[in-house]
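Structure first, commentary second.
The complex appears here minus one protein chain, its other protein chains still in place.
Up next, chain A:
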């Protein structure tokens, strides 16, 4: 009966919402502080932030010096 499948589907929606409603939430100010800290702690190791010399750059063709 299409009626009872609607009820079954609806019960699943309720069950899912109950699950999602039940989680603990951390304050946004705390979450923001943690995200900031992570970025700042890892900033020095982020090559796209710090840049790199051409000798360290894997995508830049090496200029070859030869002795004449």
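The definition used in the following text is that a contact is a pair of C-beta atoms (placed from the backbone, for glycine too) under 8 Å apart; a residue touches a chain by one contact, two chains touch by 3 or more; residues count from 1.
Everything that follows uses one rule, which is that contacts and distances are computed from a predicted model.
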Q: Mind telling me which option in "Guanine nucleotide-binding protein G(I)/G(S)/G(T) subunit beta-3-like", "Nuclear pore complex protein Nup85", "Regulator of G-protein signaling 11 isoform X1" or "GPI-anchored mannoprotein" is what UniProt lists for the chain we can't see?
A: "Guanine nucleotide-binding protein G(I)/G(S)/G(T) subunit beta-3-like"
**Q.** Residues in chain A touching the chain absent from view
**A.** 3-4, 6-7, 10-11, 13-14, 16-21, 23, 25-36, 38-43, 45-49, 52, 57-60
